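Structure first, commentary second.
Excerpt of the complex: some chains, original placement.
Read from first to last, the chains carry the letters A and B; within each, the first residue is number 1.
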Amino acid sequence: MSFGGKEVKRIYMDNNATTAVRSEVLEAMLPFYKEQFGNPSSIHWAGQAVSGAVDSARGQVAQLINCQPEEIIFTSCGSEGNALAIKGSAEFLRSKGNHIITTAVEHPAVLNSCKYLEKQGFEVTVLAVDSEGMIDLAELEAAICEQTILISAMWGNNETGTLFPVAEIGAIARKHKVRFHTDAVQAVGRVPVDVQAAGVDMLTISGHKFGAPKGVGALYVRKGMGLTPLFHGGHQERNRRAGTHNVPGIVGLGVACELAITDLAEQDGRIRALRDRLEQGILSRIPEVQVNGHRLQRLPNTLNISFAYIEGEAILLFLDMKGVAASSGSACMSDSFGQSHVIGAMGVDPMMANSNIRFGLGLDNTEEDVDFILEILPEIIQKLRDMSPFYSE
Amino acid sequence: MYSDKVIDHFTNPRNVGVIIDADGVGEKVSASCGDRMKVFLKVVDGVIEDLKFQTYGCGAAIASSSMMSELVIGKTLDEALALTNDAVAEALDGLPDPKLHCSNLAADALHDAIKNYKEEGA
């Protein structure tokens, strides 16, 4: 606890940044550290004992997103998946074209991979979003040209929760025979994800966002789609990702995917209800607030909300002192300043943009958690507003 | 991340507010983050008798403002002009690297208020 060890109830509402590993997941992982520790590429007992575990996990991931097990590449995180998908496709398809389409609200892992490619001579179109963080499908289709080799558009936004119309994007991509990658790091485990129904060619998963451990992720790559690897060497993952398998992590990811299948109802039901209770409660108790993101097409667990006249970090600190963990923008941006590029792209008034707070609910949250926040938040906001040169003006 | 002193000053900031008939008013907006601080001075015989501030900013900015106010109330204008950003950060037992710029707000807004006082008085 950052604040002098005072005992406070801890409420974790930053599940879009990361989640606790679930008990069932950790339990499944434990045998693979000391007893079944072999290298799955080894032919002896120690290796064979674990290669089956990697295979099952591959099946579990494939089932969650409705693909074939061979279409799954295990990775170390969402950023790796995004880099492999985007850079790997761009390099592989370079002879076919040099144009990539993405959106202004992608995670930095996608945007910066695209920026990197721009330096390598690729052209990148960054689609704008409207005030709810939504792209315009006509604009997307109009941006496709002869040279277009890849569309990368996320499934669910990590800051606002806005859900892109993935199936419609997939249909446009298919119509124009352009490869379609989606960063589904926030979506997997929270909303149903079906790569066939959505017409997705590549999809990024990160384990730690839904109960698997940090250090493991997956990239779905549709059969027949070539990719230049980032890591070269061993024959792991059909030569697309060298490196000894992270067996415990992979096993954990598999179990988390299996659990996710049944949890989706809870996400859509209880979690969504809690999120809505929090949203309504804040709106009714605190004046001059604004919800950011799409009202309807939104991850069920995410609430991004701005408070006029004050700044986000200060709100977070007061919440933190009361034991409430939330975030402002994405976690990985916390040591940078300035406004979130996502909120900025939505055209939110700069002062509102600077005060956006993201509550990311998770399976452990309860109604008491929500009510506690509703109890303490008005006072925090008022205290900060009383300090603000804008409020008094 | 933050020292206990920062947390203390952030949680219970000293001298928040406005002086309606201030002798000098200063303001500073951070170029890097857009955060803003306003300083109000009451000066008697070249000594800062009272100071109030308003801050729109992060935890470090609020704590720096509060610490600055404690450091200069009762000091002469010359002493106050000699207050550096580093001194504010130091008095807070340091700030994390990416937050060092936040302490600039406080000293800069103070200096701006003194300048305003001198101009008004001149």
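Just so it is clear, a contact is a pair of C-beta atoms (placed from the backbone, for glycine too) under 8 Å apart; a residue touches a chain by one contact, two chains touch by 3 or more.
Quantities reported herein were computed from a predicted structural model and do not represent experimental measurements.
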{"item": "Protein chain stoichiometry for the whole structure, using the labels that appear", "value": "A x2, B x2"}
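Keep this in mind: only the chains that are shown with their structure count from here on.
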{"item": "Geometric centre distance via CA averages, chain B-chain A, whole Å", "value": "40"}
{"item": "Complex contact set, residues of chain A against chain B", "value": "2-4, 309-311, 313-314, 317-318, 321, 335-339, 350, 354, 386-390, 392"}
{"item": "Chain A partner contacts - residues on chain B that touch it in the complex", "value": "1-2, 4, 7, 10-11, 13, 16, 18, 27, 32-38, 54-59, 61-62, 98"}
